[in-house]
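A single protein chain has been removed from this complex, and every other one stays in its place.
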Amino acid sequence: MNPESFRFVPEQASSIAGEVDLLYFCLLGFSAVLILGIGGCILYFAVRYRRKPGEVPTPKPVHGALRLELIWTITPLVIALGLFGWGARIFIQEQTPPPDAMDVYVVGKQWMWKIQHPEGKREINELHLPLGKPVRLILTSMDVIHDFYVPAFRTKKDALPGTYTQEWFTPTKVGKYHFFCSQYCGTEHSKMIGWVYVMEPVRYAEWLASGTPDVPAAEAGAALFHTFACDTCHGQHGPTLAGLYRSNVKLSDGTVVFADDNYLRNSILQPSAQIAAGYTTVMPAYKGILSEEQVIQLIAYIKSLASAKRPESTEVKP
Amino acid sequence: MADSGAVLHEQFDDLAQQHSAVTLGMWAFLATEVLFFGGLILSYVVYRHAYPHEFQFASHQLSVKLGTLNTAVLLCSSLSMALAVHAAQFGARKRLVFFLIVTMALGATFLTIKGFEWRTDWVDGFVPGSHFSFVSHTPRVDARKVELFFCLYFVMTGLHGLHMLIGIALLGFLTVHASRGKYSSGNFAPIELTGLYWHFVDIVWIFLFPLLYLIGNHAA
Amino acid sequence: MSATTAERVADYPPHPGTFVEEGYSLKSWLLTTDHKRIAILYLLAITFFFFLGGAAAVIFRLELMTPQADLVSNETYNKLFTIHGVIMVWFFLIPSIPAVLGNFLVPLMIGARDLAFPKLNLASWYIYMFSAALTIASIVLGGVDTGWTFYTPYSSMFSNSHVMLAVIGIFINGFSSILTGLNFIVTIHRMRAPGLTWSRLPLFIWSMYATSIVFVLATPVLAITLTMVGIERVFHIGIFDPSIGGDPLLFQHLFWFYSHPAVYIMILPAMGVVSELISCFSRRRPFGYSFIALSSVAIAVLGFLVWGHHLFVSGQSMYGGLVFSLLSYLVAIPSAIKVFNWTATLHRGSIAWDTPMLYALGFIGLFTIGGLTGLLLAALGIDVHVHDTYFVIAHFHYIMVGGAVMAYLGGIHYWWPKMSGKLYPEWWGRFSALIIFVGFNLTFFPQFILGYLGMPRRYHEYPPEFQIYHVMSTAGASILAVGYVLPLCYLLWSLKYGKPAGSNPWQATGLEWQTHSPPKTHNFDVTPVVTDEAYTYVEGKEQFVG
Partner (left out) sequence: MATHIVPLRTYILVWVALMILLALTVALDSLDLGWGNTVVAMTIAVVKALLVACFFMHLYYGEKLTRVFAAAGIFWLFIMITLALCDFTTR
């Protein structure tokens, strides 16, 4: 067996990994102190006050001490709140992707991962990423719940059918790392694994350019936009989609929603649920007509129109 | 107080202890029941929050008239159940049997009316599954989510109906025993307990009615 | 409590023989309403299920020795861990202490003749057996492959295994739990012997009371949730169905609203047992009696507030995650109180190293490790990494096997003389306690490391770099298996060859020791009158010898 198998911690290959490990080791240390303390007391007492054979002495009864009780109630409470705060800080970071993150779409299905890069490259059970650039994975599933887990990045998120979830990280170390499906999804759950390749940006660019030339997702989406006749309405009697992404949309019932990926997805698949103010429900529902990949490409296209600002929209951070 | 008839089971010391034990047991059981329906109520709240328009729309497909009528029927049955317990407390056998039968009859009426409603839903294609044939022509109403409402509707009313059926069966059992003079002013715990159960089922409906039928603004 | 101090109408004439001598025919057992006989019926069933669940674990542990699939197919593997989880949780651990020790001891400890509803008690056992039969049927017919958590939409729409039967089995099993809990609640409220006030109750009774609260208020939610899954499977449409707008997370919320409190169903009784053992074998009143008692109730109540910590990476909102993480830290406090008070009880005690005490001391250590790793999981930043890895597996086995099963075994040893009237061979007892302790740690400690390295759970095959820890774990499991078989052998042996125990072999104080071993059918010759708190170990006080 090679010594590599005796690791205790996976490689740290993302910007958050170090922080997670730090908290982990602090908590381990804290736990070790407590366990050694309590275990030590127990062992010491058990030996020191062991009953001698034959005799049945009865020690002085104790009745507890309020002071002690308060100490060992309040101290753990304070520590616990501290630990909560620390864990929460990391979590909040893990939950809020930076706005400039590169979006990669990940679709799970029994039992493989399909990945689509914005530049159009598609992969199965492999994910190539440039070093040092924040990446946001937009996850969905075509059937049951899966979960995209990269131990070296210390992060994971469930991929749910019917909606998008997101997960982000910044790879900080060139290399090849496992990713796993970590939500049980049926017979070949344990085969739903693959590799993340973190590459120098130059190498990444080479990789993107390699093989058969790919149509960027947005371009593919533009083509679909025409094939599915979206353009017959949008641009004429439908709302313009330029600048829509990440703007605040006023709906016909007066509420304002933030146009994130999920909003675009729903607007395409079930437009009647949320209707932009000033319009009626003429747009057909594309649920069951478009595949998950086509939806992704359409969304990529709509996002590419984001640069042209809509007059009424105000930019907000996600 | 224990004048006659009541059997003291071996594990108890006296009838008072026995009686307080069975009543407490029944209340504990009802607490269980609250959470049994509670799971459905949570689901309802979650989906109504997510799909307010569809829920309002779907709710308007139900007949408020029949729903109101049914609520009234159940409230009356609760009254007659209370009167049955009252009669039992006095050992008034005829009155007890009479009110038990009235309660049962009202319960059966409720189920019959409910049955008619369900039939209408079936005919109108609101029963979820392959039979569901509703197509939405209304803005902001997605037929799929109307189906979701009806899923909840059928499970909730179905489960409530099942409880009613069990209640009616219990009442039938009590009626037979009561008419044979099994109960007396010192021995009517089964009637009291069934009464608690019956009222509880009534309370469930008191909540289901506004949740399912009265989602606002029927005039508009 | 007016009811219990009320005048007793009559003490029933003492029964001539012990509850065992009441009848030897099958019928006399199957139609009994005696809480002690029902406890024995449960004991038999639960032992069977423990070994069944354990056998499944042994098979998949062997499979996990190597990274490749070699022993069983992936479908079989999935069915094995599902069976293991389902059986261990619902058919072994949840009923273990409550239905065996609780049934046997609650009336004895409070000086009652039986539970409040003896027929209901027997009904609970039949319901349990019936539900077990359905679950076994689902296994025999080909098994279930959803994991014990039955997550939708996999369980409701995709799995091709016998989910329906298993779901019905677990649904019915729930009623057994509910009825047991209801019975205990009423019994503890209404049937305590004269003078037995709440502040004089044994800590085991306090913990059974807290457990019963959870039984009654959590189990129905599981029932309705599984009903919804069943409906969805049969009609191919239901409220969790994403295609009609159903939210898969709703199922998870409902499931964990039950299942997190359910983990406290498993640990609270264990804590009660340990409180009894620590007190008896250090011959003193537990330090901070009222804190231990009330912390049981606190755990039962707070335990309902934290279920969302199983959903940190599920797509639950960030705010939801923060709220549930905070609450999870709060529920750790009452556990901390218990651990510290137990330790303080040992201080200057007179500590006997009898087998039950070894289990109790083992419990404290292993439960603390399991609990503290629970804190790591409740730390949001860490859970994102270790959720659904072997770290979680190790966490809960430390609590459930290292904690609850240890306490169960400790309790069985402690009350064995009372239940059987016989003493078991002490040397064997200590020896197997040691084997179990060693085997346990070897099995599950490496899994913490595995988990942090990223080894996902429910994996049939895995990358080779994880192998070394899996080999250790499997080696430990083999030792553990031996450790568990030993008590089975010598306890059975003692039934025939063991020395008579006498009514109070440990010189303990509880009411259950104030009557014969095994007790007579209605427990006490005369209804005891309690004049003092539990655990009055007074120098020179004669303990009852009957």
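Structure notes:
Read from first to last, the chains carry the letters A, B and C; within each, the first residue is number 1.
Simple rule for what comes next: a residue touches a chain if its C-beta (ideal position, glycine included) is under 8 Å from a C-beta of that chain, and two chains touch if they have at least 3 such contacts.
From a predicted model like this one, the values you see are computed outputs, not experimental measurements.
The chain that is not displayed touches the following shown chains in the complete assembly: B, C. Considering the full assembly, B:Ser20 is the residue among B:Ser20, B:Thr157 or B:Thr175 that touches the omitted chain. Interface note: of B:Gln89, B:Ser136 or B:Ser179, the residue touching the hidden chain in the full complex is B:Gln89. Across the interface with the omitted chain, chain C contributes residues 189, 213, 217, 221, 247, 249, 253, 257, 304-305, 307-308, 311, 315-320, 323-324.
Mapped onto chain B, the interface with the missing chain covers residues 1-2, 6, 15-16, 19-20, 23-24, 27-28, 30-35, 38-39, 41-42, 45-46, 49-50, 64, 68, 71-72, 75-76, 78-79, 81-83, 86, 89-90, 186, 188-189, 192, 195-196, 199-200, 202-203, 206-207, 209-210, 214-220.
Please note the rule applied: only the chains that are shown with their structure count from here on.
Note on chain placement: the centre of chain B and the centre of chain C lie 35 Å apart, centres being C-alpha means.
The set of chain B residues that touch two or more partner chains comprises 51, 142, 144. For chain C, residues touching at least two other chains, in rising order: 243.
Chain C makes touch with chain A in their complex at residues 74-75, 78, 145-147, 149, 151, 153-154, 157-159, 242-243, 248-249, 282-285, 287-291, 312-315, 318, 321-322, 325-326, 329-330, 332-333, 336-337, 339-341, 343-353, 361, 364-365, 368-369, 372-373, 375-376, 378-385, 387-389, 449, 452-454, 456-463, 465-468, 507, 536-541. If you check the complex, the residues on chain B that touch chain C are 8-14, 16-17, 20-22, 24-25, 28-29, 31-33, 35-40, 42-43, 46-47, 50-51, 128-129, 132, 142, 144-145, 147-148, 151-152, 155.
Residues 51, 136, 139-142, 144 of chain B touch chain A in their complex.
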